[in-house]
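Complex shown without one protein chain; remaining protein chains in place.
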């Protein structure tokens, strides 16, 4: 079980990486805890979480090959 | 004493002329009466009157070389 | 940085895409602009009593129209935070599919651009002494009537 993580905008300045594989996480909450342990600055950042291109607002189960994205506030246009 | 009359849009279909000199009219009311006698269809038409490029809403005195315009409803753009 | 020079609004014939592109391109040197709103009026081939409009022939009371356009411009600069604005309106023959009105508003932030462009367009329709003669395929015509939103 491995998910694909995408990190965008200013968050990629924190993770120093915009795409990574992460194993052993069963839901978005576990993922966030794991990432925040590795990158403490994430805890201070504002972002949404998308699972397979849909923003989720609650803890969401993950399955193998899901794509999770960390989305800081949009600033297009 | 002679004024310059400009006639625009559909009103020029009635007068068959878009610019004419008119003598012996002291104010816009006299002018309109004179024109309506000559072109009875004008009485059935909707239009505003401008004196020297300003729309007037009441009877207005005219002086020599004034330009009076008959303006049907605008339809630009 | 407000550009308020008086220019002539009425132009003979249709407004071309190349002219619009040129106007847009000229604004690339004004790097305090963040937003442009452009309104274009295009001649429709309306069906009126069974006949199709193929062109509109515009006539204007030019001197009065230019004064009105200038007043509309001054009012817009007074009311909104504009960097620059331009209006062009055709006179003479404009075929269906061609452009007869070009309103170009440039601002720092988009809210002013949207508000001003819309208001200016409505004012042009309401206040400018311009008339459209809708020409049919058979060369007969009718005088255009403006309804709201037309």
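All chains are identified by letter, namely A, B and C, in their written order; residue positions are counted from 1 within each chain.
What we mean here is this: contacts are C-beta pairs under 8 Å (C-beta built on N, C-alpha and C of every residue); 3 or more make two chains touch, one makes a residue touch a chain.
Because the structure is predicted, anything quoted here is derived from the model rather than measured.
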item	value
Contacts of the hidden chain among displayed chains	A, C
Contact set of chain A toward the excluded chain (per top definition)	6, 8-10, 13, 50, 53, 69, 71-77
Contact set of chain C toward the excluded chain (per top definition)	17-18, 20-22, 24-25, 27-45, 96-99, 106, 108-111, 113-114, 117-118, 121, 148-150
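One rule holds for everything that comes next: only the chains that are shown with their structure count from here on.
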item	value
Centroid distance [mean C-alpha coordinates] between chain C and chain B, Å	27
Distance from the mean Cα position of chain B to that of chain A, given in whole angstrom	73
Rounded Å distance, chain A centre to chain C centre (Cα mean)	48
Residues within chain C bordering two or more other chains	none
Touching two or more other chains - residue numbers and ranges from chain B	none
